[in-house]
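Below are the structure tokens for one structure; questions will follow.
Shown here: the complex without one of its protein chains, the others still in place.
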Amino acid sequence: EDKLTIAAASDLRFALTDIVAQFKQQHTAATVELVFGASGKLSSQIQHGAPFDIYFSADIRYANTLADAGFTATVPAVHALGRLVLWSNTAGISALTLSDLTQKRFKRIAIAQPEHAPYGLRAKQALIKAGLWQQLQAKIVYGENIAQTAQMVKSGAADIGIIALSLALSPALHDKPYTLIDETLHSPLEQGYVVTLHGAANPLSKQFIAYLQSTNARNIMLRYGFTEPQRNHEERYVP
Amino acid sequence: MITLQLQLVRQHFDLNINTTLPTTGITAIVGRSGCGKTSLLRAIAGLEPNCQGLIQFNNQSWLTGTVALPVEKRRIGMVFQQAFLLPHLSTEQNLLYGFNRTRKQQRTLTPELIIAMLDLKPLLGLKQHQLSGGQRQRLALGRALLTSPQLLLLDEPFAGLDQQSKAEILPFLHRISQQTKIPMLLVSHQLDDIVQLADHIVLLQQGQLVTQGPLQQQLSLQAFSAFGAMSVLHCHTATSNDDTLLTLQLGKQQLMLPYQYFNGACRLRVQAKDVAISLEPLVNSSVNNQLQATVCGFTSASHPAESIVQLQVEGQPLQALVTNRSTERLRLKADMTVYVQIKAVAIY
Amino acid sequence: MITLQLQLVRQHFDLNINTTLPTTGITAIVGRSGCGKTSLLRAIAGLEPNCQGLIQFNNQSWLTGTVALPVEKRRIGMVFQQAFLLPHLSTEQNLLYGFNRTRKQQRTLTPELIIAMLDLKPLLGLKQHQLSGGQRQRLALGRALLTSPQLLLLDEPFAGLDQQSKAEILPFLHRISQQTKIPMLLVSHQLDDIVQLADHIVLLQQGQLVTQGPLQQQLSLQAFSAFGAMSVLHCHTATSNDDTLLTLQLGKQQLMLPYQYFNGACRLRVQAKDVAISLEPLVNSSVNNQLQATVCGFTSASHPAESIVQLQVEGQPLQALVTNRSTERLRLKADMTVYVQIKAVAIY
Amino acid sequence: MYLSPADYQAIWLTLKLCSLTTVLLLIVATPLAWWLARTSSKSRIVIQAIVALPLVLPPTVLGFYLLLLLGPNGAIGSTLELMGFSHLAFSFSGIVVASVCYSLPFAVQPLMQSFQDMGPLPNELAASLGAGSLDRFFSITLPLCRGGFIVAATLSFAHTLGEFGVILMLGGSIPGETRVLSILIYDHTEAMNYAAAHTLSIGMLVAAFVVLSIVYSAQRRFAQVVA
Partner (left out) sequence: MYLSPADYQAIWLTLKLCSLTTVLLLIVATPLAWWLARTSSKSRIVIQAIVALPLVLPPTVLGFYLLLLLGPNGAIGSTLELMGFSHLAFSFSGIVVASVCYSLPFAVQPLMQSFQDMGPLPNELAASLGAGSLDRFFSITLPLCRGGFIVAATLSFAHTLGEFGVILMLGGSIPGETRVLSILIYDHTEAMNYAAAHTLSIGMLVAAFVVLSIVYSAQRRFAQVVA
């Protein structure tokens, strides 16, 4: 059966959807199913036998852990870097900094769950680094993954949130401005992918990963604010 | 006085009662199965929300049009057709449920009295599932009485009772009625019980009232012949020198009965079939009680070979069921003076 | 023959029955409320899982030790104490529930017959909530009969019936019993009904059997005096030239009764209180029926001023309730020949 | 086994949420169930269907609409803000409201069933014995329908305890405020923090089993009294 199931971190929700759409124009017989979620959750599901062919993590370390535990067919590869932004549906925030989060008007600040969403962990790191974490604790609400976090802010239930740039640039959110958060406040958001043992035998896995290197795909990634990784890597395919 | 102008409309049944019932003594409600006896009692109790019309109990208005006094304000006691005990309460709690909800100054009956009279003591320790049908019925009766109600509604309270239990309860109910003056409406299929207890009788048929009135008069009506013709004689005890037999004074005549415990006014129920007529007083017969009577007339009996001879004894009506053969043989005619032998009576 | 060796142990009650009951005619089970009548019927039906012992119905083993034949295999018909209709079925479906589950070759009674005889036609169109207590009881009786059971268990089937309904059903049950030969166990508090129907009687007291035997003999026992002394006389119809009166042959003597519809063997229930004794035949009295009898002895009655005179009429026992006063006045003694006036009888 | 302060906080919060919700639900559901059991009005069906809706709607739908409704832009949230209160999204009050909506049918259904099963007779009898309507409720309906109330209360409590989707969407996982046990355990498992997940899960399992055993043996003792 020509079917590929991809599990991907929520920050890729829009970028990967666009890439898959392009991919399918070339592989018209193929069915590509996309399952999005927090990186941690998806990796835990793979460990419990989830039938995913390729796993995209917002943090390469989840993929590495999977590889170390022997659930993968390839060596995890970094394909892009993600960025954190401040975003609000209500406040004009183009000139905001993290320290402005202490303002009274921000009653609820949404971040992703640091325990299993890389964007959440990075947001927490940034706030700690900025010396705001203790102070803001009472205001912070947690999304299950970064997309839900974005949705909390979009719906207005949270006044402001720390979300992925890739989501802020998505059709649903791009009409409101965002403020980039200093990369140095947190460890890098290395977007990594790996073919799972389950996907090893699926020829579409290889084809999709190959397609990921195409300019077409790279452009889509760039459009959603991802940047090229500093260090190039070699793909080591272990069948 | 209970004034009733009731309409209760159901799918296949209309209850339509326009009458006034006495609030003294016991009023029996009789009629065939399905004629609306239970419905009438429920309407009076206030348990039929669709009932319209007027219910006036003495000077209290219980129903005017569709405005009804709530059941719990009517201060009635009710024994439902199928003795129903509150399943979550102990036997004793069931008994006292209403008593505990009756204001102290309104309590005229005490638990001690009721327990003694209905022989409830042995039941109080039992669990409900250990009670037989008759035992439940006794308990339900006691419970209703303990509210010291201003009106007692009894829907076949003796249906599940054996003769012996019944024989113990009936006189008690009679005494309750006389001592407390609580008026009672009693539904029963047993004319025996009714004649023993009731002062007044109401006959229903298909939701309509056929006839109602004092028991003594009503009994000679054709309408009641289905129950077996009978008469009720009022008399009172007379002094006697025989302490095993009771001597009763009926006008100027006397009767002797094997009862000891009566004193004062009492009533005798005499079934027409228990009355024999002779032209002269009998001697050498075991029949003790012979009364002089006057023949008033003849009415037909349920069987064509028999007729009912209407008699007067000391001004009171008495019926005798005799075969036409005997009537002819004795040449009975109106205004004849005859002797009646009363073989069996019930005394209440 | 039903052989019973039953033990049923409950918290406050033990049923312990060791006896053999006939499987012909109707066997009445009597006893005070709570004595275990319903429990006995349920045990025989197989509805008391804790019942131990032996139940042998003719050549079928229904219970041996704790191994019990399932209820539905016993082919019994049961009318429960509180007429219970299956609420999800229509009146008609209720009636036919058991009939539809009876094999064709085992059906001896048809719905048409039962509907006609129990007057069920007008009920079949009604909804259950429109049925009164008595109507339900009739339906439950019909339903049990329609299984053409090999044993009919009736737990106070007449409890909710008015006299008229009862008067219609009783002879029908009697006829069913005679025509189908279905043996019946009948629990009833009304000795009237029992005397009319039963051939055999069982008296229970606190879970124990007190006495059992053919009705005619049992009735003279002291144990039954609580119900009011009575006798049953077996006779048969004789030809007569009066078509309104029924002439009955009792041995060599005759009785005349205002009934028309009987033919062949029949039984007369004579209450002891309805029997008068005279030393000579009476003339000029409305009493038609006088029989020559022999005094056999005297037993005490429930009232100290009275006693029961045990008589023999044409070899059959007859009881008369007379006051001691009369006994003395007439100087009644054993072996005396007397004349008994029977004022009232019931004929079945 | 070791529980972190965050775990204790979540346990306490969960118990608070469940108890409060159960109490509120019984107060709301009793008159509603009584009306539904006794009325012959045509509107009964509609009301009954509305009450039962949360039963059939996935928690995500409910959570989604509650988020829109209780948030600062929603009808209820904005009204509250106008009145000087804060909106209900991401707050304890918010998940109480959500829980009451979510578990309403679990309180109404068993109560209604038991009111119907009781039939009119016990109340008619009690009225004839002089008990007014409030007295009847406490002396007849409450004890006779005790089984129904126990079931309604356990189901409400349990269904709130087991609530996850609605709180996930509406709660925001705020420690001490909305991070109830079900959310915390989810977070632990997704973080592959299995030790903590096990500890809490087994703790809940044992506690649940003990509570249920108590409830059922109590119910049983009650049943024996009634039978």
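Labels for the chains are A, B, C and D, by order of writing; each one numbers its residues from 1.
Quick note on the criterion: a residue touches a chain if its C-beta (ideal position, glycine included) is under 8 Å from a C-beta of that chain, and two chains touch if they have at least 3 such contacts.
Because the structure is a prediction, the values reported are computed rather than measured.
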item	value
Which of A:A58, A:A123 or A:A147 contacts the chain that the document leaves out	A:A147
From D:G71, D:G94, D:P110 or D:P143, residue that would touch the chain that is not displayed	D:P110
Touching the absent chain when the full complex is considered, from A:D2, A:E33 or A:E228	A:E33
Sites on chain C contacted by the missing partner chain, in the whole complex	45-47, 70-72, 75-78, 80, 84, 86-89, 97-98, 101-102, 129, 143-144, 147, 153
Touch list for chain A against the chain that is not drawn	5, 7, 10, 13-14, 33, 35-37, 45, 48-52, 145, 147-148, 150-151, 154, 170, 172-173
Where the missing chain touches chain D, by residue	44-46, 48-50, 52-61, 64-65, 109-110, 113-114, 116-117, 147, 151, 154-155, 157-159, 161-165, 168-169, 181-183, 185-186, 189, 197, 200-201, 204-205, 208-209, 211-213, 216-217, 220, 223
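Criterion: only the chains that are shown with their structure count from here on.
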item	value
Chain centre separation (chain A, chain B; CA means) in Å	91
Chain A and chain D, separation of their C-alpha mean positions in angstrom	37
Length of the line joining the C-alpha centres of chain C and chain D, rounded to whole Å	60
Interface hub residues of chain B, defined as touching at least two other chains	none
Numbers and ranges of chain A residues touching at least 2 other chains	none
